[in-house]
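Of the protein chains in this complex, all but one are displayed in their positions.
Right, chain A next:
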Amino acid sequence: MSSGRGKREAENGRCNINVVQLEGLALMKIIKHCHEEGAGNTEVAQGVLLGLVVDERLEITNCFPFPRHADDVDEEDYQLEMMRHLRKVNVDHLSVGWYQSTQLGNFITTQLLESQFSYQTSIEESVVLIYDPIKTARGFLSIKAYRLTPEAINIVQERDYTPEALKKGRLGFETLFQEIRLVIKNSHLVNTLLTELYEFMPGSEGKQFLDLGTMSTLDRQLRCLMENVDDLSQEANKFNNFQRQNAKQLQDKHKFMQKRAAENAQRQARGEPPLPEEDINKQFKPIAPLPRLDAMITSGQIYNYCKQVSQFCSQSLGKLYVAKALQQEKK
């Protein structure tokens, strides 16, 4: 792990990461932190990931949480301090991104985009790990690694979210984030321990994933989905209005041009100099195009929800089949 002190590919502009390799220790620390902090309240837990880049693989070997209410502590100082301390105990001390907890996958937000953007512009190889404590509690470990796509980086750099720019940058809600394959890797020693522990595990444990009570989750997901759909609907409405205004202005402009042209033709016939055509821009100030960032993020969020609901439903149906089979067996 530490042997391949991988050469960073920052020199050639873009570093390409295909896979994130997560150390068991780091994962456990993330889980612990998120469960401690995110339990019961809606606040998100966040922290820094530490690790290395090896070729196209990002190895995350350690992490530490952000302080919770850091009003008096300067976060940057805190981070540097932490990293210095970790270096002293000979742990990887290079920041390679950050992690955040989520609830029901509601993590696609402007804040996430902004933070990940700043990470990725300062530290090329940064990833964000999204961890869902609720889902994990139900028996499905849910941790995902995301990076902004190069297109997204370009657009965010420009801060230009007009439809034109998005079109030019070929950015849609699907291409905003790219998910990166995540592998959990443990040392052999740990693996041995785990197999040993497995022996001790009581038979009734670890079967939560067969839980049939699905209604409340679906309920909540639907509510969130509805909220987002409402937002998106509003955005669409806004855009619609903007379009209408723009079309109207275009029309007016067109009319004006025609009139001016006719006038100029007349003037030419009379031998007078033609009127200038520059003042048209003064008269019709172009309406500022609507930023589409919010709409895009909401769409991304909806897409995410839909994927989740779909996944959840497939799983639930599977369980129902199992349950049905068991019922029949009993008869």
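Everything that follows uses one rule, which is that contacts are C-beta pairs under 8 Å (C-beta built on N, C-alpha and C of every residue); 3 or more make two chains touch, one makes a residue touch a chain; residues count from 1.
Basically, contacts and distances are computed from a predicted model.
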item: Undepicted complex member, UniProt protein name, chosen from "Serine/threonine-protein phosphatase with EF-hands", "Anaphase-promoting complex subunit 10", "Eukaryotic translation initiation factor 3 subunit C" or "Homeodomain-like protein"; value: "Eukaryotic translation initiation factor 3 subunit C"
item: Of A:164, A:179, A:252 or A:272, the residue in touch with the unshown chain; value: A:164
item: Residue of A:55, A:219 or A:272 in touch with the missing chain, whole complex considered; value: A:219
item: Touching the absent chain when the full complex is considered, from A:64, A:99, A:146 or A:305; value: A:305
item: Residue touching the undisplayed chain, where the options are A:239, A:256 or A:284; value: A:239
item: Touching residues (missing chain, whole complex) on chain A; value: 163-164, 166-168, 170, 172-174, 214-215, 218-219, 222-223, 225-226, 229-230, 232-233, 236-237, 239-240, 243-244, 246-247, 250, 292, 295-296, 299, 302-303, 305-306, 309-310, 313-314, 316-317, 320-321, 324
